[in-house]
Each structure stands twice: as structure tokens, then as C-alpha cells.
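Only a single protein chain was left out; the remaining protein chains are all shown in position.
A and B label the chains in the order they appear, each numbered from 1.
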Amino acid sequence: MSLIKPLLRAPLSAQFGLLVIVLYILVALFAPVLAPFGETEVVGEGFAPWGGQFLLGTDNLGRDMFSRLVYGARNTLGIAFLTTLLAFAVGGFCGLVAAIRGGWIDQGLSRLVDILMAIPQLIFALLILSVVGTNATSLVLVIALLDATRVFRLSRAVAMTVVVQDFVEAARLRGEGLWWLVSREVLPNAAAPLIAEFGLRFCFVFLFISALSFLGLGIQPPTADWGSMVRDNAVLITFGDISPLLPALAVALITVSVNFVVDWVLHKSSGLKEC
Amino acid sequence: MTMSEKPLLEIRDLHIEGHYQDAWHPLIKGIDLTLQRGEVLGLIGESGAGKSTLGLASMGYVRDGCRITGGSVRFDGQELVGAKPEALRTLRGLRIAYVAQSAAASFNPAHRLIDQHVETAVRNGGIDRVRAEAEAVELYRVLRLPNPEQIGQRYPHQVSGGQLQRVMTAMAMACHPDLIIFDEPTTALDVTTQIEVLAAIRDAVKTYGSAALYISHDLAVVAQMADRIMVLRHGKLVEEADTRSMLDAPQQDYTKSLWAVRSFRTEPKPCPQQATPLLEVRKASASYGHQPVLQEVSLKLHRGQTLAVIGESGSGKSSTARLITGLLPPTAGQVLYDGEALPADYRQRSKEQLRRVQMIYQIPDTALNPRQRIVDIIGRPLSFYLGLKGQALRQRVAELLEMIELDPALYMERQPRELSGGQKQRICIARALAAEPQLIICDEVTSALDQLVAEGVLKLLNRIQQQLGVAYLFITHDVATVRAIADEVLVMQRGQVVDHGSREAIFTPPHRDYTGLLFSSEPEMDPDWLDRLLAKRALTSTVQTV
Partner (left out) sequence: MNSLCKLLLQRLALGLLSLFAVSVIIFLAVGMLPGDVAQAMLGQAATPETVAAFRAQLGLDLPPLTRFGHWAWQLLHGDLGLSLANQRPIAELIGARLGNTFTLALLAALVSVPAALLLGMLAALYRNSWFDRLLNTSALSAVSFPEFFVAYILILVFAVKLNWLPSISNLAPGASFAEVLERSLLPVLTLSLVVIAQMMRMTRAALINLLASPYIEMARLKGISQARIIFHHALPNALAPIINVVALNLAYLVVGVVVVEVVFVYPGLGQLLVDSVAKRDIPVVQACSLIFAATYILLNTTADVLSIASNPRLMHPKG
């Protein structure tokens, strides 16, 4: 009950966003059921038109566009989610510990992050990928590590606002250990901004992976992935065919939706303090 | 002044609402107010009474998230509710001026004081800049600011808080307004600084004959400034009378209880001189970075006693508390508990050493984890130090809640945000007691509370001391609190102990220099107090200069 009420009161954009997110998750979960053809199955001529057997035509190699879009949801969303999760586990934990412990741990981690963040993220990713090669595992690890620096900064900043409060000092003076401070005192009070940030970081990672794939340096063929689907079929655009824009639209739609929801959550959590 | 004269400000049946938690709530519930030319009206009330909202409304202004839902505000015959922004702009600054609580936050950090001072006069008042600046210097002189010719050339952060508050008063007077709203203008200042500002404000109001609304939670302050007083509560008028009769014979129960707050006194307890003190600090010094904050501070506290540490901001009283708890390790000296030296850093102290010294904080809102239930908050020290579990733990939490006069059945499962400020502070007391300590450090525990609530907390602390024999180290800036509860008193100034002794000895004249200054600066419930004090000080300073 308590969950449904704010949803009904939410602005249209947030409701729309939530609907799209749920839809995407369902598509990702039930991809094999929804897709009429296999992910990498060559089923006809290249660049077949829309309609008939192939709802949205076929791609440059003659694979069903609709099926690949559906599988793309699973692959792209899955990898982005995994990466964000990893970035939060590493960056979030380090940020909280740095804020609570302070001293040389905080100094050391903060300076390290400062230096890592002095290199633009895309450039850094390209640099590392050029050496370790582009495969899914290294993609996830590299982006998660780079993104963890941003998560570290935010979670440290959020935790700092909690750590300076007297109830944390009271817990310290009681003699509580690090685990209690992190899990019981700081994390529950830092959760709201961190969850919102998770949404934003997910969008960022998602766009980032799509951009890398678009550049041919992300998720590698024949795996269906929205970024590389745009790249593979881009030639069609010069003939006025919008098929290659569909995967790009799919990327845009989910990021817009997540952003709408995050915007609403942030507005709501800040609005409560007014007056 | 005759009653037939048209009033300067006339507020009728004013209603204002504020928006929070997704709904509109009434803040002002039908208030009438009449102010004649040249009259000073005091608005008194606790937090949430609607004083500031009413003060701003008399300028036709409401803050974001608030709205006027009914009634009228007439200034010199002109209706301000629903008036056009342009019409209001020509009144504000020129005919009605505002003095805010925090001058440090209310001056724009990017501009010189003089530029901000003359802004309204030059842009809206059509006064040329040279004349406006000359008048500003004259006002600075009237308000007894040091170096009146140059002070305007400074930026806000280059001027001290008390001086800045006087500059702001001068700025309000720049266009000789008919009405000035003073919104708690001395609340953020130390008592010794407050005197100068109060005197300056009163002089200026008298010199220029402005009418004023003086808003404050401090009755003694308002008594010095106002001809007439209105007492507000929950957005409604409780009582209204001229200052003297209001002080001498309040009519309503609420007003009487406000007046009676300052009469609470604990029974003095004899001090065992020979025994080992429970807590002793020996010549401790400490610093933040290179900034020394404590210099050779020594103190002794015996079992079951209350030691009050009093001082103004920057005196080192809170640093003393941090030193004792081990949050601020000393650079020299030591802390002894029951004759044994405590490790300087709290991280080196044993669980048992930590258990014996508990702490209660100034602001109960930040002292309680908002994500935990009351039973978890009070229960944690019980399980952590004493190993209580399950039913035994709940039983003990219930006992503690009863001790602080809160019904266990009602409050056990609640979260802090469902409690009032006073109730939260009681929970903090229960949490400290749960550890079964022999010493509790109370850091300004009543400063953030309204007077009536604060008195309730003091009485509770006193009762607990009588029952359990716990000792208090009571840190405060408030002379009245010290007078109410201390057995022993320590006066601090600039990181040093400047005076100490029993309550009786400290409060009996003659006082040492700083103690005397501090005590005499504490406003009294007597409309003539400020006059007498200023006359006395003028006399001594003349004697000194001669």
C-alpha cells in the first residue's frame, strides 16, 4: 500500500519512466520467448525490408532485426547492470570506509581517485582496452573500475554529511566497530542519494558501453548489442531508412526513463526538507 | 499619541499556510495586530509560534512554500496583501526595513558593506550616492561602530558578528523608514556582545523615531526594547499588554508558565573535598592543527555532583568535553577517572572505560539515528555493554522509558522523527543511562530547546541524579542554567579557566572581572535593566579613562 500511493501521485514523466523500466526488464527476462528467431541466426537476405516474415526487416548479415533487438535488451542491460553493481560494490564501500575512518586511508584513496579521474574516462577505457583486448569480461572490469572512482567520490561525500552527525560520534564513543558503523549507522542514512546515484551511474555506464560498442570496441559480435547494431547498419540511414535508429532509440528510451525516475526521487527526497 | 490617529500598521485576521509533507498546514491562524507610529511592539513566542512569518508578512512578504490565505495587512492605509510587486518594492527598504537574525548570512559576500548599505537609497530613494554614503557614516557613528569612516569599505567576512549586526541595523535605517522589523537580531550573538547591539538598536530607534516590531524568543530581551508585548503560540495570539503590566501581572496560564521558568533551583549538595574525584583533568592543553584551543585546563568532579562549565563561543568549553571523551587528545596534561589515567584517544580505551562516561548532545535531532527505532537506540548500549538480549532487553528499555516519563507501550517502536524535540532529548538521556554510567557529559543539552521544554529536561536530569547518584559535567553558555543546576562552576574564556568555585561562591559578589561581565550581561526580567547596566558601565569606563 505504502508503495503504490506515492506512485499514483508521481508526475507523468516518472510514471512513464517506471513503466518503461518494467517493460525492459520483462523483455530482458523473457527474451527467448518473445524473439521469433535466434540471436545470431541468419534467416534471410541482408537488409530485408520491414513487414512479412521479419517484423523490422533484417540486418546487414540477414539476421532478424526484431529478435536481435529483444536479445540486445538482455545483453546490453545485463552487462551495464553488472558493471554498475560492481562499481558500486567497490567504489561505494571504499567511499564509506574513507569517510568513517578518515586519516591516511581517506587521504590515500582520495588522492588515488583524484589522479585516476584526471584522465577522461572514455580515453582511459580506450587506452586499457587497447592493451588487454576487447572482450566482455575486461569491458565490465575496466568500466566498473573507472566508474568506481566516481561512485567513491559521491559515496564519500554523502557519508561525510552523515559521519559528522552526533549519532555517529555517539556510536564511536560507545566503542562500535567499523562494520556496525558502516552497516547500521551510515549506510541506512546514505541510502536514498546512493540509490538515485545508482540510477544515474547506470545510465552513464549504459551510454558508455553503447558508445564503445558503437565504436566497435565494446561488446563484440556476434552478440546482439544495441550500440554495435547501430554501427553495423548505419549505411541504411543515408538511404533514409530508420531501422538502424531503432536500437539507438531503445538506448535513449531506457536512459530517459531512468533519468525521469531518478529526477522524481531526488526531487521528492529534497522536497521533504522544505519549509 | 492619541488613539484616534491612524495606525501605521494594521493586520486583521491574517491567515498564512505553509507547504510541507505534501500538504498545506496553517502557520498563522487569524492574528490581529495594530502598531502606532513610533511605537515598539515585541513579539514573543517559542519555536513554531509564527513570529517570523508574521514579521515578514507585515512587509507583504511570504517565504517560498508559504501563502497568505486570508486577512489583510495595511501599512499606512495601503493594503499589502495581493499588492503588485512593484508597489511592494517601493515600500521595502524605503519605508519598511528588515533586520535579520544572522547578519553574516544576510550580507552578500561579494560586495562591500557600503555598497549594500546605500543600494536602496540610491536606486529606489533617489538620493545621490555621495550624500547616502555620508549619511551611512553618520549612522555608523550613532551605532557606535569603531572606525565609522572606513568600516563601510570592508567586505562582510572582514567584520565581526556583533559589528555586522550593527551595520545591518544601520542599513535598515538608511532611508529613515517608518517601520523596522527586527527578527531575533541578537539571538546568534554571545551575551557580552548582545549588550552593545541591544543598546545600539534602542538608541537608533529612539533617535530616528521609527516604529518597530521586535521579534524574539527571549522575554528579558524584549522587555528592554518594547513598549508593548504580544505573546504568540501555535500561530495564535495568547495575550497582549504593555510591557510593564505584562511582566508584573501576566493573565494567561501559558504566559505565567513562561515567566516562571527561570525560578527552578536544585538543592545544593555538599562537596566531599577529601575523596578521590570521579573525574579529574590535570593541566590539559589541546589544539586543532596549529590553533591552540585549550591551555592548561584543570578541573575536578566528585561523585553525584554537577559541575557546570560556562563560557561564550570560542571559550573551549566544548573542546573540554571532547578532551574528556577522548575525541580530542591533549598535547599536554591528562584525564584521570577515579584516580586512574584514561588513554588520551577514545580508540585506546577499553569497553568498560567507555561505558562509564556517557554523553548527551546539544541537538537531539542529529544525536539519534533517524533510521532506528527507539527500542533499538536505547537497546544497543544494553546489548553492547551489558549483554542483555530478548525479553530482558525489552524489559530494561521499558524501565528506562518510564524513568524518562515516556510511555513504553507508545514509544518503544516509534522512530525519532515521530517525536518532539524535548522527547528526543529524553531518549538521548535514556540511551546514556542504559550504559549505567557514573558520569554523563551534557553538552549544551537545553540550548536547542524551548524554555519550557528545557526546564522539564533539567528537572528530569536532577531527579535522575538524586535517584542514581550519577555525576554531570554540564556545558553551557547560559547563566540561568548554571544558576539552576550547578554544584560547582567553572568559567572559561579563550581556552583557559578564568574562575571556579561552588555555585554560592561564584554567584555571590564581588565577581572576578570576566565572571562579572558575563553575569551582568545576562538580561533580566526588568524593563530598566539595560538602562541601569549601561549607566553603571558608562560610569566605570569614565572612571577608567580618567
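The rule we apply is simple: a contact is a pair of C-beta atoms (placed from the backbone, for glycine too) under 8 Å apart; a residue touches a chain by one contact, two chains touch by 3 or more.
All values reported here derive from a predicted model rather than from experimental measurement.
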| item | value |
| --- | --- |
| Full-complex contact with the absent chain, from A:34, A:126 or A:192 | A:126 |
| Listed residues B:9, B:43 or B:94, member touching the removed chain | B:94 |
| Positions on chain A where the hidden chain makes contact | 13, 114-116, 118-124, 126-133, 203, 207, 210-211, 214-217, 227, 230, 234, 237-240, 242, 244-245, 248-249, 251-252, 255-256, 258-260, 263 |
| Those residues of chain B which, in the complete complex, touch the missing chain | 56, 59, 61, 63-64, 85, 88-94, 97-98, 100, 102, 105-111, 119-120, 123-124, 154-155, 157-158 |
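Criterion: only the chains that are shown with their structure count from here on.
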| item | value |
| --- | --- |
| Length of the line joining the C-alpha centres of chain A and chain B, rounded to whole Å | 48 |
| Complex contact set, residues of chain A against chain B | 9, 165-167, 169-176, 184-185, 188-189, 272, 274-275 |
| Complex interface listing, chain B residues touching chain A | 18-22, 63-66, 325-327, 346, 349, 351, 354, 359, 361, 363, 366-372, 380-381, 384-385, 431, 435 |
